[in-house]
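Moving on, here comes chain A:
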Amino acid sequence: MMKKVTALCLLLTLTASLCGGCAGSVATSSGTSAESTGTSTTQSSPGSEQKTAAGGIIKLGAVLPLSGASAESGIACQQGLELAVAEINQNGGIEMNGDTYQLKLYCEDDGGSPDQSVSVATKLIEMDEVSVVYSSCLSSCALAIMDICDQYPDVLFTTIECTSDNFSTIIAQNTERYVNFYKPYYNSSDYGAAFGELIADLSEKGVIDFTNKTVAYIVEDTDAGRSCVKACEAALEKFCGGSTTVAAEVVTQGSTDFYSQINKFKALNPDVVMTFFVPLNSGVAYTKQVDEIGSDWVDIAFVYPLKAGFVEQTGAACEGLFWLPMQVDFWNNEECAAFADKVYEMFPNAGLNAMHLSSYLGVYMVSDAITQAGTNNARDGLAKTYGAMDYQTINGRYVFKEDHTAIASPEHLVISAAQVQNGEYKVVWPANFAYAEPVAQK
Partner candidate 1 sequence: MQNIYKLILLRKKQIAFVSAAAALLTLIAMPFVVTKIYYIHVLILCMMFSCITSAWNLIAGYAGVFSFGFQALFGTGAYVSALLSIHFGWSPWITMWMGAAAAMAVGALVAIPSLKLKELPYICIATLCMGEIIRLIASNFPELTRGELGLSQIPKLFQDNIKVKSYYLMLVILVVTLMIVVKIVHSPMGMSLKAMRDSQEASESLGINIAGTKIRIYMVGAFIAGFTGAFYAHYMNILTPTSVLGTALMTQYVAMCLIGGIGTIAGPILGSFTITASLELLRKLEDYRLIIYALLIIVTIIFLRDGIWGTFKSLIIARAEKHQNRNIKKETIV
Partner candidate 2 sequence: MLKVDSVNAFYGDVQTLFDVSMEIRENEIVTILGSNGAGKTTLIKTICNLLPIRSGSIYYKEERIDKVPPYKRVDLGMSLVPEGRRLFPDMSVMDNLLLGAYSLRDKKQIQENLEWVISLFPWLSERSKQSAGTLSGGEQQMCAIARGLMIRPQLVIFDEPSLGLAPVIVDQIFETLSKITRENNSTILLIEQNAQTALEISDRGYVLENGHVVLEGSSDTLLGSPEIQKSYLGL
């Protein structure tokens, strides 16, 4: 009895202190909230500028899956953002209307679930009063956040490496509603196109045998995965005069047991097997298991080979593997290699991948836009400026289409394909970027 009483008291005090701690924050923030809600309407006047960027600070918020199955991507993004912010602040912050501001980054975890990402975005905007929200690297979460962007016209929303086509379609339908939402990345349909062209090119070169035009897919059960299959089929229709999909296997994200699928494929005997995984382990497992069971098809991988440690973990098994998109060439592009070193310098055991760079560049794009626009308020022109930007980076040019999606093309963001040749990545497509000849797999 007594024990219970004490326990109850203990718990009550605990919760009380918790609530107390937050009540404090409530008090403070609701104090400021009054004025900020007051100002948010009259923000257009330059006087209120100082208020939102008070104390020479501009606040950036990020909604990321820092826990759960997608944490790998989420944490990569967080590291990229932190790196960029640290760098910018070291170099004296960013310039806006003559005076310089320091950047402050708020990263929040949404566990990869859309409803939480909405809560978190609301929190960032309402409580931390951020002026830019990096709205997730998962399309589903980004779509959820996209839905509230018109409620906060003063805030700029920009995604990190979301590939779903839906953004384009939705935005195209109603551009002025999503005037402050941007997706600085290409669509999965662009992936697909690249896939189609690559196959066409390789079979033309006689590197692969695509006579039966049979394709099998293993993709993970995410929007990106599923829509990628559609995109690839469409592209093959376009560039190879059609194809037959002998099997389209959808596995849960992060799954690592592909024996059954591989055996199935052996019986179906496709020309090409396309695999799309974001987590590295799925890719490694698949590659090892194919090598183990043995196959006579051509493997074309999406996304995962770029993750750090793929070659190390698969060893000889990945030799000759074709993969795309080679979003960043950390191996043969000096600048990108230098960037990789910077990441490792700040996060020694980071799992380097393209998300680091995309998020890193995301910060620079936004800060440039702020400098150009002379405001950190989306409605006062930040959104417009950001959308109109033509941003030259170490990894291609970011230019937004009218559907607020970055253009994918040889002169903008290149989707190049690479092959593993003696344990090294070599770009083999498109021709004008290739510095190695594709060779037959196995």
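A quick word on the picks: all candidates are chains of the complex that A comes from, given by their letters.
Here, a residue touches a chain if its C-beta (ideal position, glycine included) is under 8 Å from a C-beta of that chain, and two chains touch if they have at least 3 such contacts; residues count from 1.
In this text the structure is predicted, and so the values were computed from the model without any measurement.
Which member of 1 or 2 touches chain A in this complex comes down to candidate 1.
Those residues of chain A whose C-beta lies close enough to touch candidate 1 in the complex are 1, 3-5, 7-8, 10-11, 14-15, 18-19, 21-22, 25-26, 29-30, 33-34, 37, 66-67, 107-109, 113-116, 118-119, 122-123, 126-127, 139-140, 143-144, 146-148, 150-151, 164, 166, 170, 221-223, 226-227, 250.
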